[in-house]
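One structure is given here, and the rest of the page talks about it.
Other chains of the complex are left out, but the ones given are in their true place.
Per-chain residue numbering starts at 1, and chain names A and B are given in the order in which the chains are listed.
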Amino acid sequence: MNLARPLVLLDPHPRTNAMIFHRADRERLDAMADVITVEAGAVPDDAVEACLPRVTAILGQTALPGARLARAPHLRAVLNVEGNYVPNVDYATCFARGIRVACAAPAFARPVAEYALALALDLARGITQADRLFRLGQERYGWRGNLAAETLFGAPVGLVGFGTIARALLPLLRPCHCTVRAYDPWLPPTLLHEHGVMPATLTEVLERSRMVFVLAAPTAHNRHLIGAPELACMAPGAGLVLVSRAGVVDYAALHTALREGRIKAAIDVFPAEPPAADDPLRTCTAAVLSSHRAGGLDSALKTIGEMAVDDLDLVLRGLPPVRMQAAQPETVGLQRSPPGLR
Amino acid sequence: MNLARPLVLLDPHPRTNAMIFHRADRERLDAMADVITVEAGAVPDDAVEACLPRVTAILGQTALPGARLARAPHLRAVLNVEGNYVPNVDYATCFARGIRVACAAPAFARPVAEYALALALDLARGITQADRLFRLGQERYGWRGNLAAETLFGAPVGLVGFGTIARALLPLLRPCHCTVRAYDPWLPPTLLHEHGVMPATLTEVLERSRMVFVLAAPTAHNRHLIGAPELACMAPGAGLVLVSRAGVVDYAALHTALREGRIKAAIDVFPAEPPAADDPLRTCTAAVLSSHRAGGLDSALKTIGEMAVDDLDLVLRGLPPVRMQAAQPETVGLQRSPPGLR
């Protein structure tokens, strides 16, 4: 170990190094710092403790209570390789000390946006359902097979949450000339206008959209944001695309709305994953069912490693990181995402 | 009947007036001309014959051999309400007499392009297949469910045929920053470059694309354009989206390639529709099956009527039609599309 070089603790658990790194990025990392890591599982506590006196940066979600941070006087960055924050870090101390804290959410923005578009097109045009009918020998041809189909061209669509994913989804919707409404209580209306989006209340979004994208990350404040009353606002036959986290929707109410044929839904997240074998959603024909697949492409996971090494390089050069998403002191403690794609 | 007014023969069979007209467009039509039509079926021959001496325009695919055209001295336009031409019109005489001949293909461009995108996203991200596995209780979560999934972002894609549908598809692919190659023997390379597309041979398109869109209309020259040798060119695991007409692909070869797991395909058209109950494609899990649903949305059908009335209005005002697709003397006789969405 070269004492003049930076020391990096690489602790990507529950991901693995192989999962998040192209070889070239891992080699870049090795070229810029001494690296402490393990090939499987979390870095053990004693190894973490041993590196604290010299550690410059941590790549991962290692527990960092105040006492540990106090033993890491040279720590300059905590680059979380997940898409959200968990409460095992004393974030306030990090901010006070100027330790950069960031997460890998942007790596998932485009894959999740693409998947959300795919699900929305599936609901609008009835792709999965038509394939199912075909295999049953019940397909209908031409316009007879399109009685419930509609186009996204020119359609009013709604976004619940206007963060990273919404901003990646927007350019994918643009060529369809959709009217886009968005609800995001953390943002001023002007910012939505700047993105060409109409600011709206949650009720307006639900009432006026043919397709509603639920993109809001779960927080301390938005559990069951979309429950029975909200689902009742949706237009008959409209679609709901659910790709963020299950906590923001009341699944019992959602299932009722689907069973009654009031709306359609494409569902990528569930309160428990997998849902029980007898969960009635499993046989619901008004839903497109997806097993938490929106973000976890190999190419997205590899982007995490690339982003982390890019930003580490900047931090070591005395520059601000630019690729990962910086934690915000006001909101980092409000996040309630369960850990994601393992 | 007002002898000073234009006379229009409205003969949309096998479509119906109700299918192609919003009320407002039908009213516009009535305001600009006397209209001869029937509510169901084709306009009978005697009614056709009776109107020939005075008819100004025909909306539909009424048979117009040379003898009939000779009896229609005032005919100025034949506006076909299908997406392609059938050989029941003496086109050469129409061109020589300056009778405008056009079809409704542009009404389907956006719906078909949207559907092609939906199918491509389905193949790339595995939407329909994941839904099927979920219903079997065999779904896998996160990256484990994405082992065969890939993104269209940055992917090389190929277009076989660069006509109306391809040009409507292109803006939908743009935000994914795809590298797009196109094969179209009827177009100069410069025109493809102007659209930001790389001109390519059919082999290049097939070899170098992760997703191939078959958009070429069938002609006298391209039957089974894509057969076993061409399918063998495709990259392992690449996808084929087939939304134009079945004639351009050898389905036996396609089924073999799918059964062997070499490629994936989304298939909206079949040599016979419906395929036989025991057609092995019906159980092929490497395919997304769709029953000729790409274009025949109600909104597209209504656009036909709108386009026809718009262009009729221009013709009656002595102006060139601009919304329907003008027949080209060189190629109108080469088309081999079976009649479409009935």
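Following the convention adopted for this analysis, a residue touches a chain if its C-beta (ideal position, glycine included) is under 8 Å from a C-beta of that chain, and two chains touch if they have at least 3 such contacts.
No experiment lies behind these values; they were computed from the predicted model shown.
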item	value
Assembly copy number, counted for this structure file with 2 shown	4
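Keep this in mind: only the chains that are shown with their structure count from here on.
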item	value
Geometric centre distance via CA averages, chain B-chain A, whole Å	37
Of chain B, residues touching chain A in the complex	19, 110-111, 114-115, 117-119, 121-122, 124-128, 130-135, 137, 139-143, 145-146, 149-153, 171-172, 174-176, 273-274, 277, 282-283, 288-293, 296-301, 340-342
